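All protein chains but one are shown in place.
The first chain written gets the first letter, and so on, giving A, B, C, D and E; residue counts start at 1 in each chain.
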Amino acid sequence: MPNITVELLSGRTMDQRRDFVAAVTDAAVDILKARRESVRIVFWEIEKSDVANAGTLESDK
Amino acid sequence: MPNITVELLSGRTMDQRRDFVAAVTDAAVDILKARRESVRIVFWEIEKSDVANAGTLESDK
Amino acid sequence: MPNITVELLSGRTMDQRRDFVAAVTDAAVDILKARRESVRIVFWEIEKSDVANAGTLESDK
Amino acid sequence: MPNITVELLSGRTMDQRRDFVAAVTDAAVDILKARRESVRIVFWEIEKSDVANAGTLESDK
Amino acid sequence: MPNITVELLSGRTMDQRRDFVAAVTDAAVDILKARRESVRIVFWEIEKSDVANAGTLESDK
Partner (left out) sequence: MPNITVELLSGRTMDQRRDFVAAVTDAAVDILKARRESVRIVFWEIEKSDVANAGTLESDK
């Protein structure tokens, strides 16, 4: 714990993922006082056709 | 807000998605008094082999 | 199915919930061709201190 | 109800899924006193590149 | 992994929770070949006024 879920549009590189999980894990350890080995992060990629804001699919914008 | 997640079986058309997000967004604005630009809807498609009811996978029914 | 999750700020009345689930269920039946008895909706209420946008907690705005 | 979500790494066979949903549904009925027809289980498969523990993606280990 | 979420109506005893997590963890180890120390289970309790089926809140039934 914490168990962190990151819902994001597809298209990030593996290096972006690597750097992001490192930064978020550091923040959880430093700020939330989590144990490093307990920090879990999961990415859920979604497509623009899977998400709507203000009543319109992102793929239609 | 609201942030709405719709878990559904695959197979809907884009037009069904379009009409559904429009209707749900209208309901959020009219009934919940949400600001239209704050209504977010995400679809998560699942397959019949990913879901079980009453102890049996839907793909086995 | 669909299984719909509605994450929203606390403070809506029971009548707002009633009307909203009725409207969303109708939309699922009419547009997504779901069976009415299969439409499930769950509300998750959150407080302003539980959500941040653009790096600031809503309770600090 | 209960509505159970199982986030797991890809690679299980259909028979493993079948046996697992049967066992979990039995436990929900026997222990939680759920009605069998109300027990719903959904699998969300993730890849090793989608999950990090202790600041490192599982695919990098 | 697996990371299992159990959404259920409030009202179960601690002993029911204890027995349920033991049974589900055993099933994950025996059937899914998970490592016991990697099986994580989280309960999310909901109230009848938080869930609707077929367009009606459970608290109105």
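Rule of thumb we're sticking to: contacts are C-beta pairs under 8 Å (C-beta built on N, C-alpha and C of every residue); 3 or more make two chains touch, one makes a residue touch a chain.
Just so it is clear, the model here is predicted, and its values are computed rather than measured.
Asker: Name, in rising order, the residues on chain C that touch the hidden chain in the full complex.
Answerer: 7, 46, 49-57, 59-60
Asker: On chain A, where is the contact patch with the chain that was removed from view?
Answerer: Contacting residues on chain A, toward the hidden partner: 1-9, 12, 16, 19-20, 23-24, 27-28, 31-34, 51.
Asker: For chain E, enumerate the residues touching the unshown chain of the complex.
Answerer: Interface residues of chain E facing the absent chain: 14, 17-18, 21-22, 25-26, 36-45.
Following the convention adopted for this analysis, only the chains that are shown with their structure count from here on.
Asker: Rounded to the nearest 5 degrees, what is the angle of the rotation relating the C-alpha atoms of chain A to those of chain D?
Answerer: In short, 120 degrees.
Asker: Count the residue numbers both chain B and chain C use at their shared interface, divide by all numbers used there, and answer same if that is over half, different if under half.
Answerer: Same-residue interface.
Asker: Using the stated contact rule, I'd like to know whether B-D or D-E comes out ahead in C-beta pair count.
Answerer: Higher C-beta contact count between the two pairs: D-E.
Asker: On a C-alpha centroid basis, what's the spacing between chain D and chain E, in Å?
Answerer: 11
Asker: From the mean C-alpha coordinate of chain B to that of chain D, what's the distance rounded to whole Å?
Answerer: Each chain's C-alpha centroid was found; their separation is 21 Å.
Asker: Which residues of chain A are in contact with two or more other chains?
Answerer: 40, 42
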